[in-house]
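The other protein chains are all here in position, but one chain of the complex has been omitted.
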Amino acid sequence: MIFSIVITGAPYSSQASASALQFSRSALKLGHSIHRVFFYADGVHSGSALAAPPQDETNIPAEWAELAREHELDLVVCIAAAVRRGVLDENEARRYEKKGHNLSPNFNLSGLGQLVEAGILSDRVVTFGA
Amino acid sequence: MIFSIVITGAPYSSQASASALQFSRSALKLGHSIHRVFFYADGVHSGSALAAPPQDETNIPAEWAELAREHELDLVVCIAAAVRRGVLDENEARRYEKKGHNLSPNFNLSGLGQLVEAGILSDRVVTFGA
Amino acid sequence: MSDNKKSFLIINRKAPYGSSAARDALDVALTISVFEQPLSLLFIEDGVLQLLPEHNAAAIGQKNLSANLAMLEMYDIDQLYVCSQALEQRGVRPADIKLNITLLDQRGIAALIKQQDQVLSF
Amino acid sequence: MSDNKKSFLIINRKAPYGSSAARDALDVALTISVFEQPLSLLFIEDGVLQLLPEHNAAAIGQKNLSANLAMLEMYDIDQLYVCSQALEQRGVRPADIKLNITLLDQRGIAALIKQQDQVLSF
Amino acid sequence: MTLHLINKTPSESSALSSSLSAVSEGDALLLIENGVYAAMPGYAELFTRLPGSVQCYLLENDVQARGLKDLNQEFRHIDYDEFVELSCRYSKVVSWF
Partner (left out) sequence: MTLHLINKTPSESSALSSSLSAVSEGDALLLIENGVYAAMPGYAELFTRLPGSVQCYLLENDVQARGLKDLNQEFRHIDYDEFVELSCRYSKVVSWF
């Protein structure tokens, strides 16, 4: 089966990203493929490279990054949702003349087309909501 | 009257920060003082220097910064809530060995003691919740 | 399923302005329509409040949702379904809504969901 | 009000783990206690679910809230009030809760709020 | 006496019902943000059991933003300046969200 995952909740204020992570690990372990993970609304904060949770708590952005490296996952952060919430890659930082950028290197900013394309090409879309 | 303001919702996912901004403007206009504005939980995202909302929408972090400059407001972002959510000043970025920092210069990271002290020294604490 | 077409349903359950959910949902709707996929929008619970006319969101520093709703017609998105019970509970008359909508009861909502390939909720 | 003392009430209305609210509230409670201010905690609605024993939050990659609750006793925070109706609605027996709590009905809750200088909700 | 601040619709959280059961004589309710929807005609019954000494207010900015008309007449519409004044008049503000 081809899955895509949608996450609309931020780490800490919702369990969405943590649940999606566990679901994705199980799906991959069972031999399914994950076409894309799409981070929308407050879900974009899962892509922050600056998050520094206490050592004894799950570092959700780091765990997504690790899963992405292992399984070549496509982690897409909605660009419009991200930019207004202060999650920027180098390009967007330049465009908006901001001094820094904070998108974790394993994530990509892109448009809502990536969500719709995922819906078209995947057998199942599972949303983890805020 | 001495007010303090508490904000626990992020811009966009909640109206909390925008409402608090309007309340604070009115309070100052009416001659009251604001001892402190405390950003807690997802409220910490109001302190992001990287937020780049569309030009025709309110830039909430920028408006807080402007109000703070005009009225010498004490804008305090809860350090524990901020660090785990990826809102860092230069010090914390160094401590956690992160390449960038994103706290807007008009905000300060500090502990929950600042919230409690505000509760003790203010006549009214008004919370704008998520 | 032929030619990579999938039918999409967007469920709108949240009131406008208190959060970005209503705007997020409409942005997705317009994008689905750009991809020329069959699309329906369902407004239930507080989602029906998005359809009230004459917003003035400038009063709270936001943009009117009605501009986005008007885009639906421009994009020929005309499958708009509204929960009649949600209107009743809130004391909204169907005539108050200026868009071309189809009222559904619970049974109709369940049937609409059943027909779709993908359902996205907001 | 003498010597800069204010009485604080923290209202806990949210279930644990689904959001950070429960943990945030307890962190504030401990800080208020460090400042040696009079402090009460009120658990209503889903907030009473924080008090159930034997959490195993490692199953979802979080830390147990019970460690934080145990800190309350260490800090001598003993004014713990619980809405009896909220327990009943959820089928929780007061005996299921291992902390030293005082049950309150609606009238008692209103009276408790009335007495406070500052009320913080989570 | 307490000013109760409610910012959620009756169906998006239990904020309103919690506040209604925590009200004392002489308190006030102020609906803001999505809370203003509770003044729609369909929800009138929720407020019928409030003591007569409890004043009810709506934040006009949020009412206008949402295009609301024909709201519950028990509620007085106020602006942000009056919101600040109410916060002064009552001895504390309790937020329900």
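Observations
Per-chain residue numbering starts at 1, and chain names A, B, C, D and E are given in the order in which the chains are listed.
Basically, contacts are C-beta pairs under 8 Å (C-beta built on N, C-alpha and C of every residue); 3 or more make two chains touch, one makes a residue touch a chain.
If you're wondering where the values come from, they're calculated on a predicted model, not measured in any experiment.
Although it is not drawn, the missing chain touches A, C, D, E when the whole complex is taken into account.
Residues 14-18, 45-46, 49, 52-60, 62, 88-92 of subunit D touch the missing chain (whole complex, contact as defined above).
On the side of subunit A, the interface with the absent chain consists of residues 1, 3, 8-9, 15-16, 19, 22-23, 25-27, 29-30, 32, 123-130, using the contact rule stated above.
For subunit E, the residues in touch with the chain missing from this view are 11-14.
We adopt the following convention: only the chains that are shown with their structure count from here on.
Here the chain at the heart of the shown protein, by mean C-alpha position, is B. In this assembly, D is the chain whose CA centroid lies farthest from the centroid of subunit C. Farthest chain from subunit E, judged by C-alpha centroids: A. Computed from the mean C-alpha positions, the centre of subunit D lies at a distance of 25 Å from the centre of subunit E. If each chain is reduced to the centroid of its CA atoms, subunit C and subunit E end up 28 Å from each other. Shown for subunit A are the residues in touch with two or more other chains, namely 12-13, 41, 57, 81.
Shown for subunit D are the residues that touch two or more other chains, namely 20, 118, 121.
Every pair of chains in contact is given here: A-B, A-C, A-D, B-C, B-D, B-E, C-E, D-E.
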